[in-house]
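A protein chain is absent from this complex, but the other protein chains hold their places.
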Amino acid sequence: MKKVINKPESVVSEMLAGMVAAHPEYFKKLENFNVIVRKDAPVLGKVALVSGGGSGHEPSHGGFVGKGMLDAAVAGEVFTSPTPDQVFEAIKAVASDAGVLLIIKNYTGDVMNFEMAQELAQADGIKVDSIVVNDDVAVENSTYTVGRRGIAGTVFVHKIAGAKAEAKGSLSEIKAVAEKVIANTASMGIALTPCIVPAAGKANFTLGEDEMEIGMGIHGEPGTHRDKIKSADEITEHLLTKILGDKPLQPNEEVAVMINGLGATPLMELYVVNSKVNEILQEKGIKVYKTFVGNYMTSLEMAGCSVSILKLDEELKSLLIATADTPAFKAL
Amino acid sequence: MKKVINKPESVVSEMLAGMVAAHPEYFKKLENFNVIVRKDAPVLGKVALVSGGGSGHEPSHGGFVGKGMLDAAVAGEVFTSPTPDQVFEAIKAVASDAGVLLIIKNYTGDVMNFEMAQELAQADGIKVDSIVVNDDVAVENSTYTVGRRGIAGTVFVHKIAGAKAEAKGSLSEIKAVAEKVIANTASMGIALTPCIVPAAGKANFTLGEDEMEIGMGIHGEPGTHRDKIKSADEITEHLLTKILGDKPLQPNEEVAVMINGLGATPLMELYVVNSKVNEILQEKGIKVYKTFVGNYMTSLEMAGCSVSILKLDEELKSLLIATADTPAFKAL
Amino acid sequence: MGLTSTQTIIVLKEIGKTIEDNKTLLTELDGAIGDGDHGINMNKGFAAVTKKLDNMESEDIGDIFKTVGMTLVVNVGGASGPLYGTAFMKAAAVVSGKQEIDINDFIKIMDEAIQGIKMRGKAVPGDKTMLDALEPAYNALICAVKEKLTTVDALEKVKEAAFEGAKYTKKIAAKKGRASYLGDRSIGHQDPGATSSYLIINTIYETVKKLKD
Partner (left out) sequence: MGLTSTQTIIVLKEIGKTIEDNKTLLTELDGAIGDGDHGINMNKGFAAVTKKLDNMESEDIGDIFKTVGMTLVVNVGGASGPLYGTAFMKAAAVVSGKQEIDINDFIKIMDEAIQGIKMRGKAVPGDKTMLDALEPAYNALICAVKEKLTTVDALEKVKEAAFEGAKYTKKIAAKKGRASYLGDRSIGHQDPGATSSYLIINTIYETVKKLKD
């Protein structure tokens, strides 16, 4: 395991210390809790957005705390969802009269821990609602299973719900638009290498020089299946076929595209992928309204990427490009 | 070599295609040249900034083309500086009545190719000046050698010179403030893994599981020396000792800090480094005015990071935080 | 059965030791079909529990269980934290005020624990979760008590059923938890949570056995 760290036990707290030291103009850390809170929280009259999950997905989620996105981000241990007490503290720190919306990625752990926190907050008389993001089309959706994971598409939810909240939308309005984003978003990823959880000290799986994992999550787990490494064009075609198969698009419909790096894949390769994504969408007459390329939802130092497509309407378009000012996502 | 690419020969052009496809609101590509040009170039009355170098440093340099930073970025082959004709085309595309400033990183190849382009442009009657960035304190400065490399600190030059140009500063004023940034910037980096140039197909050097290279450049070359992997705190102390040894700082002086990732090192680790940088500077009574943490000047998929410190005065402070809108660097 | 608060604490601390000894095993099982942290999570939780249990001898078993549950919830995170935590907190209710518990209390405890896990996780047996160890163990307990076996013999049947249940998870595909993302790729691997549930039950058997002779 080659990492620039001190001790695995302290990596999350040291990371958070480094984050607040770097971005005091955006947020502060709650003492004794691994919670990043918007500097000016609670913002009166504004619905507060709280997200989070295990650490190791940076800049998710702390990097998105700021004007126009999240009010608080809760950081669990690496790849382990935070505990209810931590989430509860985050809720209390940002809750305004307008209420709180929890943005949860669909993982059993995240859902259960955030749910327990929601119960605690409600028992405390705080107005809290929650939504669960499940954009990963690599996983079959079924009522008998826990269903799909939330991956990079979650950032679209943060951005758009955040803009709606900044515009003083009501809790139900924000939840509604967030649900719309979730319904309109599909993502899928691949990986070329595994990653190493510091506390574990070794990778979860090994890949041959010529192998890749398809249908990757963001927790260092194996994908849905394994294949020989393909060219960027073939990989991109495969991902888009699955994505568009799940969320079909008509000519002239407008979309937002996110090419997300899992951590160790250089921008150069992400842009190569985007060039193919763009070509395919153009062939289908689908209009790309906005594209995001970079490391938004990572999996430590995993090499790989995911593609997310969000189908847009006028409301989503205006919220997507609305002003946002956070360390990891800015829109002027 | 595990990369999401098609053919090594086409990776640069496909990357550039993906960049312009992703960010048409910011820039366009010059036909038949690997040059990214600000969408509204040439901007009348504004000095144009042209930078570039070999590819593989993304988001440098194309990602910084836009309002408040660069007017054009020239992309050579991976780690190979672009040819004079390419740089000349960039100059012609952005040259306004106010003139053009070339921001060159101090590498023999970059300096010579940009110089030749400058000669061509001047012969063409275009007002062109140039500056050479050499912030890497890992390399001894000596009149008998080519001197120090330009690494991540170059981004400070882009930002501050860009702000001065956007404010309609004159060519000589912009050159002066850029020189000031160069004089006030010191950087140094380490690497935990080598990287692979696509056309070469294999790494330049190998590192043991317990080894790191110290004094890294950004071209996959070995560092100034090799050592056993140290803790993040020890690494950070070493880098800061060298940096502050070269550019001593007094208590109450203000600085900008950049923790730059070389490509494969996750933000988590960069923030751990920043927490130590901040601690050390605080002990010395040095005030951190602004901190940047992320992949600004990369070396393909190399794992490692660099620390850059820029000593600030009032002028530099205001230019550093002035509005900028580019894909990879935004300031609201 | 007859376990006093002090003896209950001994059992719980033994469970902590077992989890610590099997940290790597559980983590590796989770690595194959999950995110490779189950051993780390559980050990973190039970290490905290063991600390908390010092000088609780005077408390009643309900309070002890509540403390265990809360401590797990607050320290573990992930999926197993809320699940085991809820299990202990729900179980606490049925033994609140008691300074000593017998095999019939243990039936109520297991029943409540399983209810809690089902309520929280919305899983059913066959989903390849801890329930696949716990539910057969509970059924074995019911029969054993019907057959009037001694506490130790009854617990032996219980841990055997848990062991079989955990082993059975190898044969099935996960429908809940992270392993479910792997679909059929999860077949052939034993579920880490079912394994930790077996380890806990086995430790209860072993420790009670020791305490009884």
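Chains: A, B and C, in written order; residue numbering restarts at 1 for each.
One rule holds for everything that comes next: a contact is a pair of C-beta atoms (placed from the backbone, for glycine too) under 8 Å apart; a residue touches a chain by one contact, two chains touch by 3 or more.
This structure is a prediction, so every number in the text was calculated from the model and none was measured.
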item: For the chain not depicted, the shown chains it touches; value: B
item: Contact partner of the left-out chain, one of B:Asn6, B:Ser81 or B:Thr265; value: B:Ser81
item: Residue among B:Arg38, B:Lys67, B:Lys92 or B:Arg149 touching the omitted chain; value: B:Arg149
item: Residues in chain B touching the chain absent from view; value: 54, 76-85, 107-109, 112-113, 115-116, 136, 138-140, 144-146, 149, 197, 199-200, 204-205, 215, 217, 219-222, 224-225
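One rule holds for everything that comes next: only the chains that are shown with their structure count from here on.
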item: Third chains touching both chain C and chain A; value: none
item: Innermost chain, where centres are averages of C-alpha coordinates; value: A
item: Most remote chain, CA-based centroid, reference being chain C; value: B
item: Chain A and chain C: spacing of chain centres that average the CA atoms, whole Å; value: 33
item: Between chain B and chain A, distance of the C-alpha-averaged centres to the nearest whole Å; value: 28
item: Inter-centroid spacing, chain C versus chain B (mean Cα positions, whole Å); value: 55
item: For chain C, residues that touch 2 or more chains besides their own; value: none
item: Sites on chain B at which at least two other chains make contact; value: none
